[in-house]
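Heads up, one of the protein chains got dropped from this complex, but the rest are sitting where they should.
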Amino acid sequence: MSSNEIPLIGDYSTPDTALSGARIGVVSFPGTLDDRDAARAVRLAGAEPVALWHADDSLGDVDAVVIPGGFSYGDYLRAGAIARFAPMMSRIVDAANSDARLPVLGICNGFQILTEAHLLPGSMIKNDHLKFICRDQVLRVENNSTTWTNQYGIGQEITVVLKNQDGQYVADEKTLDALEAEGQVALRYVGWNPNGSRRDIAGITNAAGNVVGLMPHPEHAVEAGYGPTTDAGTHTGTDGLGFFASVLSTLVGGTK
Amino acid sequence: MPRIVVDVMPKPEILDPQGKAIVGALPRLGFDAFSGVRQGKRFELTVDGEVTEEILAQARTAAETLLSNPVIEDVVNVEVVAEA
Amino acid sequence: MPRIVVDVMPKPEILDPQGKAIVGALPRLGFDAFSGVRQGKRFELTVDGEVTEEILAQARTAAETLLSNPVIEDVVNVEVVAEA
Partner (left out) sequence: MSQQFNIDTVDNAAATPETELPWAELGLKQNEYDDVVKVLGRRPTAAELAMYSVMWSEHCSYKSSKNHLRQFGEKVTEEMKKDMLVGIGENAGVTNLGDGWAVTFKIESHNSPSFVEPFQGAATGIGGIVRDIISMGARPVAVMDPLRFGAIDHPDTARVMHGAVAGIGSYGNSLGLPNIGGEMVFDSVYQGNPLVNALAVGVMRHEDIRLANASGKGNKVVLFGARTGGDGIGGASVLASESFDATKPSKRPAVQVGDPFAEKVLIECCLELFKGSLVEGIQDLGAAGISCATSELASNGDGGMQVELTSVLLRDPTLTPGEILMSESQERMMAVVSPENAEAFEAVMDKWAVEYSWLGEVTDSGRLVITWDGEVIVDVDPRTVAHDGPVYDRPYARPDWQDALQADTFKASPAGVNLPSLGEELKAAVLELVASPNMCDKSWITNQYDRYVGGNTALATPDDAGVIRVDEQTGLGVALATDANGRYAYLDPYHGAQLALAEAFRNVATTGAIPMAVSDCLNFGSPEDPDVMWQLAESIRGLSDACMELGIPVTGGNVSLYNQTGTTPIHPSPVVAVLGKFDDVARRTPSGWHTSADGQALYLLGTTADELDGSEFANLRGHLGGLPPKVDLAAEKLLGDLLINASRDGMIDSAHDLSEGGLAAGLVEMSLRYGVGARVALDDLCERDGVDTFTALFSESQARAVVAVPRSEEVRFNDMTSARGFPVVRLGIVDAASDSLEVQGQFTASIAELREAHEGTLPKYF
């Protein structure tokens, strides 16, 4: 592939190894949409994106994994329900739970897949207003000690893109209380809850902090000109980069 | 409280993408006994008090007009279920 | 061909946005008999040949693992339906 060519066919493996040397896998399922965007975010953060195919049975030697957004298998049964059974998901679940604690970020459909796979508690149901919604969304970072949020300040408000149809986070009260008590609510909606999520939850983490899932899309807020709009100008927002910078700092620099 | 169950299925001649996706996934999970799957909807309507003939008739009309889209779906069942 | 019907409903404690929208729409259309509506899913699995106990067991497992998510849904019914 010549250098002035964007990959036309979802093959975004970059030949030049990124500065950090970190390799971050981006999983594609049939129906995944934001894989190329997630790969771009990984690259802009300074790591090397590695394409992972749902049907493959090996993680290769990636240092972290992003499960991107989209409509895997059309989301026809339930969002993430079929994708969860892919061979690649078994590898990811094992690695995330192993002593090595593989960092895993699930974005939107990726978050839904992580809940279906029981790596994260709760589930997502249809938005309370029943419509797909796309907007620039403000979030508050509630936990900045996870692998994916350690470059943010606690309580920091960030603006990223939100777009989903089944984004209403639900869990029973006991689970919700436990999440709050353990600091596992990683991100909350600010200003307006766009889908009726319990307790304004936008994203959560597992107890160990290596697995994070969120409905909004940080990978769509990484490049000035193409992200959410801020006071600085049209589409200028890059607040999402912090997620990718966070995992890099963990991988390259030990913990923060 | 008694409930009325309304079952709605995609018409047989209409493509059912949902069912198609599931039928593709089943064998991969080791379920090999099923040659076809169709996905429809099940509604449970709660009634306060007794289910009269009139209320059942209402449920049937609601099933045909609101709960199903007659162009692509059939109401396959409307029945009263006793209190759980 | 015989079919196995699997019915899945949202858990009672989980808010059902679709059911809620329907319950709001019903009175506007003149249906005043229903105090609540919940929307679930109905799956029809086609079996080529006879439905053995083993196949029914497969359907039950598929219902619990793939067709429903136990965090938010209950499998309320798995039954064999004779040929239409």
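Assorted remarks:
In this document, chain identifiers A, B and C correspond to the written order of the chains, with residue numbering beginning at 1 in each.
We adopt the following convention: contacts are C-beta pairs under 8 Å (C-beta built on N, C-alpha and C of every residue); 3 or more make two chains touch, one makes a residue touch a chain.
What you see is a predicted model, and the numbers here were worked out from it, not measured in a lab.
In the whole complex the chain that is left out makes contact with A, B. Interface note: of A:V161, A:L187 or A:I201, the residue touching the hidden chain in the full complex is A:V161. Where subunit A meets the chain that is not shown, the touching residues are 3-6, 8-11, 30-31, 33-34, 36-37, 40, 70-71, 73-76, 131-135, 161, 163, 165, 217, 219-220, 223, 225-226, 229, 231-235. Residues of subunit B in touch with the missing chain: 10-17, 20-21, 24, 69, 71-72.
Quick note on the criterion: only the chains that are shown with their structure count from here on.
With centres defined as mean CA coordinates, subunit C is found 31 Å away from subunit A. Inter-chain spacing, taken between the CA centroids of subunit B and subunit C, is 7 Å. Each of the following residues of subunit A touches two or more other chains: 77, 82, 85. In subunit B, 22, 25, 29, 39 are the positions where the chain touches two or more neighbouring chains simultaneously.
Remark: subunit A residues 73-74, 76-77, 82, 85 touch subunit B in the complex. By the touch criterion given at the top, residues 77-78, 81-82, 85, 115-116, 121-123, 125-130, 168, 170-172, 196 of subunit A touch subunit C in their complex. Across the complex, subunit C is touched by residues 1, 4, 7-9, 19, 22, 25-26, 29, 31-48, 54-55, 58-59, 61-62, 65-67 of subunit B.
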